[in-house]
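Excluded from the complex is one protein chain; the other protein chains are retained at their positions.
In this document, chain identifiers A and B correspond to the written order of the chains, with residue numbering beginning at 1 in each.
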Amino acid sequence: MAKPSSVAVAAATPPTPATRDMLPLLRVGILVLIAIIGFSSRLFSVVRFESIIHEFDPWFNYRSTQYMVKNGMYSFWNWFDERSWYPLGRVVGGTVYPGLMVTATVIHNILHGLNYPMDIRNICVMMAPLFSGLTALATYLFTSEVCNRTAGLFAAVFIAVAPGYISRSVAGSYDYEGIAIFILMLCFYLWLRALRTGSPLMAVFTAVTYFYMVATWGGYVFIINLIPLHAFVLILMGRFSNRLYVAYCTFYAVGTMAAMQIPFVGFQPTSSSEHMAALGTFGMLQLVAFAHFVRSHLPNQQFKQLLRWLLVGGVALLVGIFLLLSATRFIAPWTGRFYSLWDTGYAKANIPIIASVSEHQPTAWASLFFDLQLLMLLFPAGIYFCFTKFEEAQIFVIIYSLFASYFAGVMVRLVLTLTPIVCVAAGIAMANLLYSYGSPTATPAKPRNSIIQLAVLGCLFISVLMFMFHSTWATSEAYSSPSVVLASSRPDGSRIIIDDFRDAYYWLRKNTAPDAKLMSWWDYGYQLTGFTNRTVLVDNNTWNNTHIATVGLAMGSDEDKAYEILRKLDVDYVLVVFGGLVGYSGDDLNKFLWMVRIAAGVYPDELNEKDFYTAGGEFRLDDQASQKMKDSLMYKLSYYRFNEALQGQGMDRVRQSKAPSKPIRLDMLEEVMTSSHWIVRIFKLKEPDNLGRNLHKVATFNKKQK
Amino acid sequence: MSKDRTFPVMVLFTAYGGSFPCNPCEAFAPEYQVVADSWRRLAPAAEKDRLFFMVATVENTRSAFERLGVQSVPVPYHFPPNSGSQAKGNANKPQSVDLNKVGLQAESLVKFMNQKLGYTFKTYRPINWRRLSIIGLVVSFVITVAVILLPRLSWRSFSFKGLGSSVVIVVTLMMCSGFMFVRIKGIPYMIAGRSGQPEFIAGQFQHQWGIETQIVASVYALCGACIVALVHRIPKIDNQIRQSVTAVVVMALFMAAYSAMMAFLRIKNPAYPYRLLF
Partner (left out) sequence: MRFFHLLLAATLAYTSIPEGQAKSLTGDRALLVLPKATEAKPEDYGRFVESLKSRGFSVTFQTATSNKLNLFVYGERQFDHLVLLAPKAKRLGNGITAKSLVEFIDDGGNIVMAAGSDFGGAQRDFAKQLGIDFDLRGNVAVDHFHYLPAPETEAGVRDPENHTRILTDQYTNSTYIVGDQVRQGGPILYQGVGHRHMTNSQPTMLWSVLTGYPTTYSFDTSEGQVVTSKDSLLSGSKMHLVSAFQARNNARVMVVGSTSLFSDAFFATPVPSSTVLTSPKPNGNDQFVRDLTEWTFQEKSVVRVNSVSYHVVGPNESDEKKESNPSANPGSFRVSDRIKYSINLSEYYADQWHPAQVNQLQFEAVMLDPYVRQTLEAESRTGTAAVYSQIIDLPDVYGVFTFKVDFLRRGLSHVKHTDVVPILPFKHNEYDRYLVSAYPYYISAGSLMVSFLVFCGIWIFNGDSTIKVKKS
């Protein structure tokens, strides 16, 4: 692992024997401390709330982990989930990246094998913090490979506390990204090492790590494009070597075959456009290797001619084949999410379901700075230092920075992939600064005045301290809320816990038939199945747009129409989230226009977004709302009895508008549960009348007879 | 619009210049021209002379705006014939299309018209010779330069450290400063604030103006330059006093930039608790 030289540093001062003996111990100690910091700074939510799974997607991962622990690998592979996407069902085994669940199950089984019983939930909750410690280690290794160990330690401590990574890896956030970043960094480290040593063994390790990544996260595409790109750039720069050939070919062949073992990926590595760059680079490497072989047998001049024509012909041929295959649709067209990365207007125009997710929005600078803070200021210097050295590893860092920053700019979600490399670059910058100003002995590359050294070091210390404060604050305030449990503060600063979601889910679990079907907007699907163990219509795995649109149509239609749709879908309960009473802005009415848009995309004759605005084109929900809006099921369910409960003074605190003053009449559904802060409202679909009457008539009759 | 009109009419309600500045209107005007042109070229022969394209601006036809209740411009209206064989009785209310939703391209209007008129005609775009020739010029220039220069440059002598590093760093910083945010969302460069003063930093956490990209990117670049200077330049200064002064100034600049970034963040999120120098 020892690198002969470090970036921009000509020669390190030889340490005295005593310190040399101490150094490894010190390093290990520091790394352990870093891992502990990384682990413990992610525990805010566990300390503050309880050991609970956060957010939405993790609930599915948790549920499937439970399934896997209970039924084993093979039944998970063949798991057909009847509880979601009713009545279509979902083939979970074939539509999921199982790496996370397998990891948790393995940990669980090992612990049980050691007779240390630990609840699977706690394993899932602690998974991300645990792997953050490992990420710090992997980042240390990676940075040591690129620069030196000092930089490695800095990078490790940065990644351990960087809010950009913490945002996805707090305790309870049991999601793919939590472990994927560790695998990402490990894979890149192994790749650089394989490249440096030219060892097939290391390349196989890289491929195995890549396989783990494929099994874990859809973001593996990042690896399978970045490594080929690195190889490609190296070839272009004339840095082809046998080490590169061995490393890349071994990695690609083993990695691709391994990747195809994941059912969800299947034959994509041979057919989808996302993987074509890797294949192309593989082919090109063979050509270049062949060319090198030919060169060793041919005079120089002849060879150059040959090479030129071969290159031109080869590239033209490849491009031609690729275009032909793309045009004939033999190679899968770009998938929607991937496409929206390049053509930024695409999602907005064509796939409302992708555009509707806030994670897929482009990133404003403030959120990036919030996530990276000081690191962002060190980032450009780190890249610059990579240029001054400019060997294989440094080129990799540069390419990584360039692409990851583009992706992070396009999608908020992908700030996550940028974070590690920013930490690495910042670590390199810090190491260089420290080398110039930190050592007590004078070298030619150092200023002679020790006061200057102290001043610079002092400023750096303050900056890093500030960064630590910021990170802790950001973690505590912004990223440690489980979103199932909401926390808000009273005017006097004390904390109130709003536990409506769990109340409602628990109610459903205890009060509904085991085969009851629940309808809600897809955001709550995973949580609903996870918490209540009931069947849901749509969930966060948005694989069937039509089904989601049908739910949107039901929400946007009037009561009669909606009733018809709900009966057809065998719905028993409808759940809506209403934030008007406490000002919870992520409620269904705020998402309502997206529901209408998605529904109108599939049923253009049934719904029209325009009808939901007032004549003046405004989105209003008070008495001036458009008729269609007032008739819609979502509106009725949200505001049902709201104004009456507040003695006619109802005020929607999300929209800052008055609640509809006329009592809302609901004939075909009945309110069965409203949580204490009114955030979750559950309605039961009435059975068709026993006497065959229209339910409006029944309601009128019952009212009159009373 | 007379009572007995046997032919359909397309009217574009819009506003040019004058008292109502309207960027989308300006942008849509040539597209409308394209639609009319496409009709003239590609419509069925029998129908060609039966559709009229008109433009109504706010300045000249205020009464028409009021009568139809037009709230936003530009908006194309389709008036079906209200007498003669093709009149559709009750269905002859004028109908509009929301350009904000379908997009400001000629294609979207043509799609709308095809629905309403019942014929299909395609959009015909004349080849934009000017743009094409400019692209051609640029491409040929690049090729020429490459052909002339490339043989004289070997890969190794090519200065990646200079050109490459600056290109990479500039692009990276732009991406990290919300350049794509501004581009994708079509956000204005900057706007006037409440008191008429220009507002440089938008007051929302999830939002920003175009100019912020430049401000923030330059601050990042400044910080990078400071660190590079501290590592590479300052140790090489021979004069100890000059060295000290430069080091202090550069470090102070860095700290100031750091503080400035935090100050910007406080503008966006007043709850942000930390500050360094100011």
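One rule holds in what follows: a contact is a pair of C-beta atoms (placed from the backbone, for glycine too) under 8 Å apart; a residue touches a chain by one contact, two chains touch by 3 or more.
This structure is a prediction, so every number in the text was calculated from the model and none was measured.
Note on the chain not shown: across the whole complex it touches A. Contact with the undisplayed chain is limited, among A:H112, A:K568 or A:R665, to A:K568. Of A:D21, A:E391, A:D515 or A:E564, it is A:D515 that touches the chain left out of the display.
Subunit A residues in contact with the hidden partner, per the touch definition given at the top, are 74, 77-78, 80, 82, 86-89, 91, 93-94, 263, 515, 568-570, 687-694, 701-702, 705-706.
Here, only the chains that are shown with their structure count from here on.
Separating the centre of subunit A from that of subunit B, both taken as means of CA atoms, is a distance of 29 Å.
On the side of subunit B, the complex with subunit A involves touching residues 69, 71-72, 98, 101, 103, 155-156, 160-161, 164-165, 168-169, 171-173, 175-181, 183-185, 205-208, 212-213, 216, 219-221, 223-224, 226-228, 230-232, 234-235, 237, 240, 243-244, 247-248, 251, 254-255, 257-258, 261, 264-265, 268-269, 273-274, 276.
Residue ranges of subunit A in contact with subunit B, taken from their complex: 8, 237-238, 344-345, 349, 362-370, 373-374, 376-381, 383-385, 387-388, 390, 398, 401-402, 405-406, 408-410, 418, 429, 432-433, 435-437, 444-449, 451-452, 455-456, 459, 462-463, 466, 469-470, 473, 609-610, 615-617.
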